[in-house]
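Sharing a structure below in structure tokens format, with a few things to ask.
Left out: one protein chain. Kept in place: all the others.
The block that comes next holds subunit A.
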Amino acid sequence: MNEEIDEYDIYHQDFTTVSEWEVFIARIEEVLNEWRLSKSSLTKLSGEYTKKWTSKSEEIQFQSNKFILSYHTLERAKSPENSEETDDKSFLLDLHNGIWESTTNFIDDLDGSPFPVSSWYGLKRYIMLCSYSNTPLVDGNLIKLVMSTANIAFANIDCGVPFFVKIREHWQPTYLGFYEDSEHKVSFDTIHLKRISNQCSHLSGLVSLFKSKIASPVALDAVVVSTKFSYELREVDAFAWKKRTQSNEFLSVDGFDVKKLLELPFGSDKNPIHSVLLNAIWPKFRECAIVDSSTFSEIDPLMAPTWTITLKMRDTFNCQLSETINKVMDLLDNNNLLMDTLGLSKSLGLVNPLHKITEAPITISKLVKAAMGQSRHMTDFKGPIADELLMPLLYYVFPDAVEDNTFNYPEQLEVEFKPVDGEQKLCGYVKTSPEDGLVWRVSVTAARLFDAGGLPYLAHLWYEFCQELQYRWEHSILVPGVAEGAPNARTCLLHQKLQLLNCCIRRALEGTGSVPGNSSEDEFFDCSEGENDEQLPWDRPVGRLSRFGDAVMKNGAPLYIPRTQDPAPKTEDQLEEDAELMVRLGDDAKASELRARMMSASLLSDMEAFKAANPGAELCDFVRWYSPRDWKPDGGGALGDRMLLPGNAWAEAWSVARPVPAARQRRLFDETREAEQVLHFLRSRSVSSAAELLLPAILRAGAVKAHEEGVPHGSTTLGGVDTRRTFEIAARELHDAEREACRALCLRTVLGTSEEGKPLDVAGRSRVLGAAGGALPAPARREFTLRVRDCVAPQAMRAALASDMTIIGAFTERVVCL
């Protein structure tokens, strides 16, 4: 082994290798050697194999052509035992066994390897040389030259793996291959013709072609034949398939039923089957058992021992869920203001809702007007959706606005935190909102309305949605169907915004806003009378919450924890704004000071509250409570080293903090400002950003729908991509799932209990024949496999006849050296 490599190294530095062709040969040899493909370094093929192919490849340049030399091999189930002796005979035997065993395959059977040759010839490993994508190997002279090169390289390194060259255009399945040892040569030939020659159009002609190719000097055994005739059944509507009608009819006022809106459509809108391919298969018969010649044929598909079915789906069939989603996805490119959509519809004689909003900020929600029974009398904006339709929709989204509780929100609005039974749902990476919560309902409704009525319908719903939120804020009515608490960044942005709005409304409900902080009581923890006596009025401690254990300040007075303000909750886009600002500020000292000031609102507020509660306090007293790891007990209390850094933000903040109890401080969380911002944010969305707000819930609702329709759970993980890309990937995943579900449905209707590609049962045969109208059309494709063992080896040839003709063969001859 080592000897060989040495020899080769010497050869490589041999500067007599000068012509391009020689370099080409040398390069192929180099790669083959590197992959250790000579007979002496290869292991025997026997043993267990998995069905997985592994490949390696190298680029090789020859003249102006680029080639890719690749080696493909099936993975072994167990690592081979090296003790087995290999010789010429065992390689050839393995090869012949493979060729013989593979003759029961048909040309279009695939084995998962990158090239079909392994399936055609039963190979477990092969070498492939193919030209680079844009320059197919079509020139006859070049093909000859490349084949010679391959032959020489193969012989030089005594290669033990069949070598193939891809020739002709890329779409043509034409490969020339060979294998050699000291006594035999195996040729793998392919012929591809765009027309069928007369001689080859029937079995008897093919048999004689086969025999002439073998050119055996002695009489051959009978040739064994396998045949597959494929019939394309186009009248496939005979197969009943489940059709769903999803149309815009729910928009008609008469038959309007809001329930029809709740569901996303799913499935194809027409029969997705393009054709059914029926394969009539005769696995094995002797050449003279069935006659098939140019004038007469005994081949009758009804007599074929085996029938199998291959379904061909339409190239394009519309999946309704994907269509709905794609329409919303298309909105992502529309940067106009959503409200402009309504303003532009002058034909309806409307005021621009944007003007209305700016001119008359106090608005009355449709729902309220309905309750007051005034809607007929007031002149008001009228959108494209008729009231008879709009009201049930709004009652569906805001069910608490009406006594009738058909559509109340679930009691528990859990954001889905744990996968069910460890199984991931489709689109699990899209940020969610509580299932069947408000965001969910408004999003699905928006998608369905948009699908049915276009952008004006969507805009109108959005307008009414914003009006209702505005009303709720003004009248301190909590928004239903939204999870409790501060904005949860694991939920989608629209949900976070509504959570923030509810925080504002709750704060407003808690009182008139005079007592911010972690308590709504208007009382302060006052010190006991005795302690206060000697203190001056301006120095009276205020805003105490409790003693801090039994800790005392440096001056010996007890240390009190002050009442403090809660930090302001933020939604993810506000955090992103903070982040962006911090990045934009840059790196210098001034910037870091600004950054610290930006973040120190809460710190300053706490310091002021602390000072108010603990007159005479020093920074080290504050730090003892606030950041105990920066406090040292030395001498009654001292600051840790990093608090002593000159100019540090803590000391700065302390120096400017005045003693002000939390109750009298400027509020950290200004609910009025925050609420107005949320409302303005929603109203001023562009079409694309409104779609961005709605899509998460639409996609998640689509995924739930898909699971209801029987799509299995998946486990796609996603990471590192932006929101838009996430939507695309999710939409793609749903599209694939929907297609697959349509396909599975078709398979069930056509095949019943049988499996695709497996023999049909009797009931299946009669069902298919019935659907075809009792008689089969002319075969769309015929395939014959011929094989025989002569005195040298097994010889095999296949022919596939459709509108074009492919003949492939593996022939072994003895190499006679005289």
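As a convention for this text, contacts are C-beta pairs under 8 Å (C-beta built on N, C-alpha and C of every residue); 3 or more make two chains touch, one makes a residue touch a chain; residues count from 1.
Keep this in mind: contacts and distances are computed from a predicted model.
Engineer: According to its UniProt record, what is the protein name of the omitted chain, chosen from "small monomeric GTPase", "PPM-type phosphatase domain-containing protein", "Prenyltransferase alpha-alpha toroid domain-containing protein" or "Signal peptidase complex subunit 1"?
Structural biologist: Hidden chain identified via UniProt as "small monomeric GTPase".
Engineer: Among A:Gln172, A:Ser216 or A:Ser602, single out the residue that touches the unshown chain.
Structural biologist: A:Ser602
Engineer: One chain is left out of this view; which of A:Arg667, A:His735 or A:Arg789 touches it in the full complex?
Structural biologist: Final answer for the missing-chain contact: A:His735.
Engineer: For a quick check of understanding: of A:Pro114, A:Gly454, A:Pro712 or A:Gly770, which residue touches the chain that isn't displayed?
Structural biologist: Only one listed residue reaches the unshown chain, and that is A:Pro114.
Engineer: Tell me which of A:Glu48, A:Glu411, A:Asp588 or A:Asp641 is the one touching the absent chain.
Structural biologist: If we include the chain that is not displayed, A:Asp641 is the one touching it.
Engineer: In terms of residues, what is the contact footprint of the unshown chain on subunit A?
Structural biologist: 54-57, 59, 68, 70, 72, 114, 132-134, 277, 310-317, 326, 329-330, 332-333, 417-419, 429, 486-490, 564, 566-567, 569-570, 572, 575, 578-579, 582-583, 595-596, 598-600, 602-603, 606, 626-627, 629-630, 640-645, 648-650, 653, 717-722, 724-725, 728-729, 731-732, 735, 739, 743
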